[in-house]
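All protein chains of the complex are present and in place, except for one that has been dropped.
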């Protein structure tokens, strides 16, 4: 099974959003007759530029690390993602490349998400 | 330790209520300067008349019985209580006498309350 | 006070829904906006009871607003137990009546199926008084059972009367696509047949299984607008003519007469006074029949029938679709289902359908005035509305 970060492309105006919205943020389009919103999904690019970041030391109880590095990245297509960073000394404006990995484990669940590395 | 069902007697108008209210239901009195409401507590009488009852078969998950008999009783002083009945064939209007017993056990707690018997 | 109109409605199927709470609120919202012909609104209210406890959802209304891309409209989540839906409609009414908003979206949603049936009952039981009721194992069905026994003793209501409510409302629900239960129920099947005690076991004596509503997931939404906006939209002019709310003691045993639903009586009275009409003027009503006895008792307390005579009117067929005052054409909570936060909004949804003449096979003949009664806790916080079609 391929895990990926899927953007949602509006069938009416073509804009891509992440995360999903029930109505397109740009044009409010939705095929409301079905429970599934009629967006096309497509894998988002994984490379981009780091906009900002933090080292978080007060972690949710299910993490075992001492700290997590978290950041917001602007992807090559203009979309943005929040994700984890595996970069020792992050710097605003640096180029990064993303991989989909397990980002959170609880007693019941494993969550996949994007992790950014120095590119 | 003596466990009992305590009524709350208003220091202003003398009316007794159960359960406790932050302001007296009759006169709205309360000594609001303290966090403790200034009611005198007193043990309620235990004997009274059965007003209505039910045999409940869909029990909360922490009960092990098949059913519980529950009822509302008007006590000799005019106050009313909701409680459990240990009476095989309850009848509206019958005289009952109450005892304080454990009425609910969860994994963490034991709750004391009133159980009514045929008098 | 500015007048407030209902210009759009939407609903999900009630039952077991496999999508998240936020979507259960979003889907009927989009339907209601489309129905109104509006792309956006000034404000959103989301009615919900169990989000925090059952679905671990906080700030639900902000999540729904974001899902619908409705920024920068404001929003709040409204909780008033099983009457959350009508409370949210009332607050939508006030937002427009005050002049602060021109348009308001009100969505109600609940997803109970995230927990099992026992946990759901236990969750709803938290509505009873924690120290004076809950510790004894008291649940809402237990309170309803004790209430029913007194009602039977005092007014001669029988199990057959209760079953007639179930038969009527399940019959109505057969014609409601969105209803939770689509099973024709007969007096024979639940009372008289050899298998009746098996099909219809006792739950809280004298109440049996078919005297109680199911546990449902579901959502409903309505769009409210000022008169100016409503006129432009060109929909039938359906106005919230009256809203009334009243409360009663939390512990049922504290009420002077335990067969009276004082909060229902007062809430209805306030709604009728505001609308300047009488109970006899109502052509169609949705009452909160979480238990069959409640439809009978509420039909008296709101003033359709004299106290103690609701079951006689039921016998005479006056509450049937073709009767003098049809009650619960949608199937009611009993058969349509009871997704707690959505219920009050869904009641208003049904009344609007009826007033518009769009209720298809369950359409009441040419109604002009509708009424809803939404019952929080065991009647400790009740909201009633009067809804009027203007020509």
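Assorted remarks:
Should a chain be cited, it is by its letter among A, B and C, assigned in written order, with residues numbered from 1 in that chain.
One rule holds in what follows: contacts are C-beta pairs under 8 Å (C-beta built on N, C-alpha and C of every residue); 3 or more make two chains touch, one makes a residue touch a chain.
These numbers come from a predicted model, not from an experiment.
In terms of the touch definition stated at the top, the absent chain reaches A, B, C within the entire complex.
Within the whole complex, the absent chain has one touching residue among C:263, C:342, C:355 or C:373, and that is C:263. From the options C:29, C:57 or C:372, the residue with contact to the unseen chain in the full assembly is C:57. Listed for subunit A, the residues touching the missing chain in the whole complex are 17-20, 25, 51-61, 63, 68, 70-72, 80-84, 92, 103-104, 111, 113.
Think of the hidden chain as still there; on subunit C it touches residues 1-2, 43, 49-53, 56-63, 65-66, 70-81, 84, 87, 91, 93-95, 97-100, 123, 126-127, 129, 243, 245-251, 262-263, 266, 376-377, 380-381, 383. Residues touching the missing chain, restricted to subunit B, are 21-25, 28, 30, 32, 35 (touch as defined at the top).
To be clear about the criterion, only the chains that are shown with their structure count from here on.
Taken pairwise by the contact criterion, the protein chains link up end to end in a single open path, with no chain closing the loop. Chain geometry summary: the mean Cα position of subunit A and that of subunit B are 55 Å apart.
If each chain is reduced to the centroid of its CA atoms, subunit A and subunit C end up 40 Å from each other. Computed from the mean C-alpha positions, the centre of subunit B lies at a distance of 31 Å from the centre of subunit C. Subunit B has no residue in contact with two or more other chains.
Touching of two or more other chains is recorded for no residue of subunit C.
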